[in-house]
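Of the protein chains in this complex, one is absent; all others appear in place.
Let's look at chain A:
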Amino acid sequence: MSILVLADLHEGQLAGATAHVVAAAEAIGGDIDVLVAGEGVQAAAEAAAKLNGVTKVRVADNVVYAHQLAEPLSALLVELADDYTHVLASASTTGKNVLPRLAALKDVSQLSDIIAVDSADTFKRPIYAGNAIATVKSDDALKVITVRTTGFDAVSEGGSGSASIEAVDVVVENSQSSFVKEELAQSDRPELGGAKVVISGGRGMGNGENFKLLDGIADKLGAAIGASRAAVDAGFVPNDMQVGQTGKIVAPELYIAVGISGAIQHLAGMKDSKVIVAINKDDEAPIFQVADYGLVGDLFEILPELESNI
């Protein structure tokens, strides 16, 4: 078996998700190469070489791969894929954008969002917003897979930098798509997908200004801040904060849901958290059915008290 992992980048740096995808590759077994593609990504390549389990890092450093556009990245992967039995990426917006395109170009299926590896060709994946878990087997010669990072504990960093780093000089053409601009959320908080504690606000927060009530608690706990779709749709907070079936999937040690009713689409994104706390004024809210600790009451009274007590 030989596996190619497409590294996830965040502003040119290696994103935390990659260490989880390498863990999924280890569960499959075999040589693991990591592809780092972008512009000015030498540092990311060095970070990838430090991950335990990685055999070789392949670096495609060229302006055509900047911003991770799907058309050139999938064309690059097509050139490399024949050396491998599996191509893996995280189920990030980049992985989801690029891997199905690669799969179709190679005339194979793609398996989305796997959460467990049964064998080199059999995997588990959630369907219906996580309300059922399917076991699927692929008989395709090349397996193209996106990995749900919460399903696999990240590999550690060996520190030795033992994996070799090798340049890939394939440069593809791209006249179909071009980058215009990016508006990235600036935050000193941990990324939602990797945070140990997540505190999320819903429609019950009332407005965007009130999300500040979560800030002090998040500061004290080193938490990331999330939101329900209703809070995002209402314009309280930006889209990258949405947790759920169609937003980010999180599984922190502690998830605190504030003013969130607990719709199945929201639960799909957080119900694998270790401990769930719900704060809601409606004691019938469905969120209490999945919460380890529920506190019924007005969030505007509870949040300041919580901030001062922790």
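Methods note: contacts are C-beta pairs under 8 Å (C-beta built on N, C-alpha and C of every residue); 3 or more make two chains touch, one makes a residue touch a chain; residues count from 1.
We take it that contacts and distances are computed from a predicted model.
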Protein name as given in UniProt for the chain not displayed, "Glycolate oxidase, subunit GlcE", "Iron-sulfur cluster assembly scaffold protein IscU", "Electron transfer flavoprotein subunit beta" or "ABC transporter ATP-binding protein": "Electron transfer flavoprotein subunit beta"
Touch criterion as defined above, residue of A:83, A:153 or A:305 at the omitted chain: A:305
Residue numbers in chain A that touch the chain omitted from display: 10-11, 67, 69-71, 74, 92-94, 96-105, 107-113, 122, 126-140, 175-185, 193, 197, 221, 229, 232-233, 238-240, 245-246, 248, 253-254, 264-265, 271, 274-277, 283, 288-296, 302, 305-306, 309-310
